[in-house]
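One structure follows; several queries about it will come next.
Only a portion of the chains appears, each positioned as in the full assembly.
In order of appearance the chains are A and B, and numbering begins at 1 in each one.
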Amino acid sequence: MEFTVGQIAHVLGGTVEGDATAAVTGLAKIEEAGPGSLAFLANAKYEPYLYTTGATAVIVSPELILRQPVSPTLIRVTEPYLAFTKLLEFYQQATRTARRGVEQPAFMGESSTIGAGHYRGAFSYIGEGCVLGENVLIFPHAYIGDRVRIGDNSIIHAGAKIYSDTVIGQRCVVKAGAVVGTDGFGFAPQADGSYKAIPQIGNVVLEDDVSIGANATIDCATMGSTVVRQGAKIDNLVQLAHNVEIGRHTVIAAQTGIAGSAKVGDYCVLAGQVGMAGHVSLANKTTVTAQAGIGKTVRQEGQILQGSTAFDFKQNQRAQVVFRRLPELEQRVVNLEKNQPAPEKL
Amino acid sequence: MEFTVGQIAHVLGGTVEGDATAAVTGLAKIEEAGPGSLAFLANAKYEPYLYTTGATAVIVSPELILRQPVSPTLIRVTEPYLAFTKLLEFYQQATRTARRGVEQPAFMGESSTIGAGHYRGAFSYIGEGCVLGENVLIFPHAYIGDRVRIGDNSIIHAGAKIYSDTVIGQRCVVKAGAVVGTDGFGFAPQADGSYKAIPQIGNVVLEDDVSIGANATIDCATMGSTVVRQGAKIDNLVQLAHNVEIGRHTVIAAQTGIAGSAKVGDYCVLAGQVGMAGHVSLANKTTVTAQAGIGKTVRQEGQILQGSTAFDFKQNQRAQVVFRRLPELEQRVVNLEKNQPAPEKL
């Protein structure tokens, strides 16, 4: 794939400064770009790279005033990052091999249906009673149980497992190896100290525009539904236990675990390796920093929480600073004790 | 599936108060139940829901005295929760599509055998020299290596991988995507700073009634066996390294990791995201709270441990409380220092 800078500028509605005939074959970050690459500059912090980059062309803002001569050809457009993102999307569509139709052998139960424009990869498995929409892509080794519903334009990646009765909305992405809807970790203790599995008859509901990361696990509800609401993005290796609810447009980073029946509000951000206890709730717009532990319900919106017994992150950071000098602090208390006036004699 | 309340009461050996002809089509929690649902009330804490629930019927104790009129029909039985669990099991059996026989294409080495009543899903793989018992269910994309033994009534879910020489008991469940018996993380440092893999010739043994969670990983032993003893329940995304031993009826929640050669006693409970160092042991009946780190052997039975360098959880919680006000505590020490009597002049 090769285009001239002039062709790209034309598509983006931008103006060219420099050699419009220069050839571009790929996209790169401005700090890493070499010959043949097209980069962008949106954040002023990166401007120094403009004068050192090996890129053949750089997309910049019309307002940018050059402080030095530059070697790459410039394309000036009003929103450089947005323009670059469009090129990324175009590049991805052009380079990824589009797959449609059915590769053999693939398995689909006779009572299941799938809409037009679908892909069913070799060794994909679809059980009975499933209803899959249009342009649904089922990659190789994906497993779809019985009575699963998947909306239009959703993608189930290689080796993802969607257990029976799961409901998936439109434009969802379930990445490779994710397990959605398997039985939750519910066991009733018996008189002799052993445990007996409690039947899990609920399901998982992923609303529209949800993304589930690679090798993440989402358990079905004991009864009712484990729910990930519209637009929520769940990263790799995240665990969502039975009956968890994740709010709209909430983002959860890798390796975070949410215990049974916990509820995360809308527009929350949970960083990586966070843990959240069962049956507690997080208010909307809560931010939780990496490795924090949420043990109690948080009712006030918009807080930032930190720490393994999480509380306000600024307070936590101040406490962390003192924690480092605890041995010295203890020694200072010892010194004070030694230096105390002798107790008055009676 | 639709039954009358009277039919259900008859099966459970209970008595009906209200409309015995009301139709029930599903099971639900009392706080979420709507028309057509059957719920139960076992815990007095939930009694208020009895007067507001939308359930068509609720299973209650014979002793329950109503404080208000109720709209659902009541079924009175001596153990409401136990009765409800029986219905859950019945519901699950009735709604889950039972699979038996072999879906094609499936692969099984000629020297392997499987007992009566089995299921081998499409795209399941069984190597050579395996001996699988009766009523063993092997779901699609499951991988079974060579010389694996699996006892009667065990279930290997979709995409689970059971490596060669693994021994699995009766009534075990290995959930989707779990990896059992792969080579452990054993590398010998070389003189040049590189590492060389140490051959791992041991195996994994899962005794009877063990459950392994989705995408959990259990490494084989370097020599000998990594062992999960009878009735232990391991949750999703848990890591058990080479030569680990997990005691009988011990429960380990999601994302916990146990390093090589560590031993967990019987009847222990490890919460989520716990870490345990290599070669240490936990006494029987130890409880470890979420995100704790166990770095040393614990010999006294029955303790509750907390913290990333774990110690007694009550002591830990008191320390956590003071941790939050460390900046103020330090300031109080500064004030004391300022306020000290001047040292006596010599």
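Definition applied: contacts are C-beta pairs under 8 Å (C-beta built on N, C-alpha and C of every residue); 3 or more make two chains touch, one makes a residue touch a chain.
All values derive from a computational prediction rather than experimental measurement.
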| item | value |
| --- | --- |
| Number of copies constituting the complete assembly, 2 shown | 3 |
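The definition used in the following text is that only the chains that are shown with their structure count from here on.
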| item | value |
| --- | --- |
| For chain A paired with chain B, centre-to-centre distance based on mean C-alpha positions, whole Å | 25 |
| Chain B to chain A touching residues, read off their complex | 27-29, 32, 85, 88-89, 91-92, 95-97, 103, 105, 121-123, 139-141, 157-159, 173, 175-177, 209, 211, 213-215, 231, 233, 235-237, 249, 251, 253-255, 267, 272-273, 290-291, 307-308, 317, 320, 323-327, 329-330, 333, 336-337, 340-341, 343 |
| Complex contact set, residues of chain A against chain B | 105, 107, 123, 125, 127-128, 141, 143, 145-146, 159, 161, 163-164, 177, 179, 182-183, 185, 187-188, 193-195, 197-201, 215, 217, 219, 222-224, 237, 239, 241, 255, 257, 259, 273, 275, 277, 291, 293, 295, 308-309, 311, 315-316, 318-319, 321-323, 326, 329, 332-333, 336, 339, 341 |
